[in-house]
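Read through the structure below, which is laid out as structure tokens, and then see the notes.
A single protein chain has been removed from this complex, and every other one stays in its place.
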Amino acid sequence: MAPLLDVQNLRVSYAAQTGQCLTALAKVSFALQPGETLGVLGESGSGKSTLAAALLRLLPAKGRIEQGAVHFEGRNLLRATPRELEKIRGDRLALIFQEPSLALHPAIRVAEQIGDVIAAHKSFGRRAVREQARQILAAVFPTEVERIANSYPHQLSGGQRARVLIAQAISCGPSLIVADEPTASLDPETQQEILALFRALRQKLNLSVIWITHNPLLLEGFADRVLVLYAGRVVETGPASSVLSSPRHPYTQALLRCLPPSIEGGLANHKQCLPVIPGEAFVSVAAAEGCRCLFEPRCMERMVICTEREPEMIQLNPTHAASCFKHVD
Amino acid sequence: MEPLLRAENVAKRFESGGAFGSRQEVRALAGVTFSIFPRTTLAVVGPSGSGKSTLALCLACLEPVSSGRIWFARTEVTALNAERQRAIRPSIQMVFQDPASSLNPRMSAFELVSEPLHIQKRFDKPERRDRARDLLQRVGLPREKAAQRPDEFSGGQRQRIAIARALALEPKLLILDEALSALDCSVQAQVANLLIDLQASLGLTYLFITHDLAMAAHLADEIAVMERGQIVEMGAARSVVNAPQHAVTRRLLLAAPGVSNSALEPQAV
Partner (left out) sequence: MNYFLRRLLQGVLLLIGVSFLTFLFSTLAPGNYLDEMRLNPQISSATLAALRSQYQLDRPLPIRYARWMNSIAHGQLGYSFAYNSPVAPLLWIRARNTLLLAITATLLAWALALPLGIWSAERRGRLPDRALSSATSTLLVIPDLVLGLGLLILTARSAWFPTGGLFSVGFENLSPIRKLSDLLMHMALPVTALVLSALPLLIRHIRAAMVEVLGAPHLRAAAAHGIPHRKLLYGYALRAAANPLIALFGFSVGTLLSGSLLVEIIMSWPGIGPLLLEAILARDLYVVIGGVLFSTVFLVAGNFLADVLLYWADPRIRTMAGAR
């Protein structure tokens, strides 16, 4: 089966204030099958938000896609014209941004904002658009649909706003939703509600989902596959169960180790220092490409070769790959 | 042992509405009673709107209480006048969730840390400088970066600056209001370790407000669960987490990420 989304060798850079060119993503390749949920795990500086924006070519003014291909439903998005892109965005491929409180227009009613998305892509009359918007809202809000439809964003709670964003995303029946940390600012209970909503919707609507987060625990039991980003490179990719329980890349291993012990496991190591990844978060510098592994300065298992070349992705088994020299025989 | 901080029936009401309209009263805190013992960590958890942040502000003397009493190191804080209360402030310091908005973007890290000393008119200039340098080193900030502004630091580094600033006046109690929530996982671990370290070396007491039950259970000696302005359950971290008594506690435990996520069924929508 042909993949729904096929990203090949994506490279994105930003022009920094000093005029230098900083690479935000390099050599990023992955494929997404229809109906699959891919979890993208990355911290600050990993390029995860850049990836989300780049897929739809919505980078800020200073960003540039330098090379690569993004094949979606048979079409290369990087070669599409602005008109074609406008048609695809929201209709076939929907993006849910971070910070639900900021992603909605403050002075337009919720139902109208959903209606605008529908009207942008379907040639319905006004009444039909309103009807459709109501139906979408009913799919996302179990109760109080009328009141929410007529509300303004500031009258809604954080969780309700997140649901409105989801409603906007599904309103035209897309095949892929890219969600960039949509639950980051919500409390755990609301987070779980939103995740449950997503699970129900993706089943009902046969959605493919790319879920971007910095918290590996959210991907457990939610994502089918996980892709780990560090410093703009893919360092590991594989089925969620393997990557999250037996990671093969030193970064993923270190990341999962530094989480506080799970509550279910009794309070092991209570008030003891947690194992950390030494050093500071990665900050992009205009260094020469390909001359070293970018995780090497913080890696516990570094070797000499790590300072000489950048590692390639090595297939550890048919589904799991990691880019680290320790797997080279 | 004497508690460092004791609250008795603390209540806080917010009123909105003016002369022309109906008054609306919000009860943010409705009779909160608890104690914190020195050199321990009390974690306060609860759903949004349960009053955790209001509690923090009241304890830090940044908001007056509507009723109830608070003792800090045997002094009844609520009975003091405004000026005397201000004298207590150096002993109770706060660290907030968002370092980007709680640090003045125009001041360098060094200035930010020495400002409290300057305001409180403690020590002369050379000693202030030494102390500020000392603090920055203690929180693990590289020396060369002391002159940089907050926007040139990462999120974790900014929180360290905020902690260093809070430590400038040698407080006994540090209130951390979701101080780790905005950080990446690996950075949370680093800052958590710093807090553990500082508690051991400086003998600090922490009030740790958070959504993250796992981190709360890891860092805290005791956990208090709040709902709608009241403490509904409080006890040793181990017992609250392993044998929760109240429905809210059980709900929070179930909702924590990583807790039997795969067992969660898709809700009927």
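Lettered A and B in written order, each chain numbered from 1.
Throughout what follows, a residue touches a chain if its C-beta (ideal position, glycine included) is under 8 Å from a C-beta of that chain, and two chains touch if they have at least 3 such contacts.
Quick caveat, the model's predicted, so the values are computed rather than measured.
A.B. asks: Out of B:Gln24, B:Asn81 or B:Ser201, which is the one that touches the chain we can't see?
C.D. replies: The single option touching the absent chain is B:Gln24.
A.B. asks: Which listed residue (A:Leu51, A:Leu77 or A:Ala94) would be found touching the missing chain in the intact complex?
C.D. replies: Of all options in A:Leu51, A:Leu77 or A:Ala94, contact with the hidden chain holds for A:Ala94.
A.B. asks: Give the residue, chosen from A:Lys48, A:His121 or A:His249, that touches the chain omitted from the document.
C.D. replies: A:His121
A.B. asks: Out of A:Ala103, A:Ile166, A:Val243 or A:Ala281, which touches the unshown chain?
C.D. replies: A:Ala103
A.B. asks: Take the complete complex as the reference. Which residues in chain A touch the chain that isn't displayed?
C.D. replies: For chain A, the residues touching the absent chain are 56, 58, 85-91, 94-95, 97-99, 102-109, 116-117, 120-121, 152, 154-155, 165, 168-169.
Going forward, only the chains that are shown with their structure count from here on.
A.B. asks: So, what's the distance in Å between the C-alpha centres of chain B and chain A?
C.D. replies: Measuring from centre to centre gives 31 Å for this pair.
A.B. asks: Given the complex with chain B, which residues does chain A contribute to the contact?
C.D. replies: Residue positions touching the partner: 43-45, 139-140, 142, 157-158, 187-193, 195-197, 199-201, 203-204, 214-218, 220-222, 254-255, 258-264, 266-267, 269-277, 280-281, 283.
A.B. asks: What residues on chain B touch chain A, complex-wise?
C.D. replies: 41, 47-48, 154-157, 184-190, 192-193, 196-197, 211-215, 217-219, 221, 237-238, 241-242, 251-253, 255-264, 266-269
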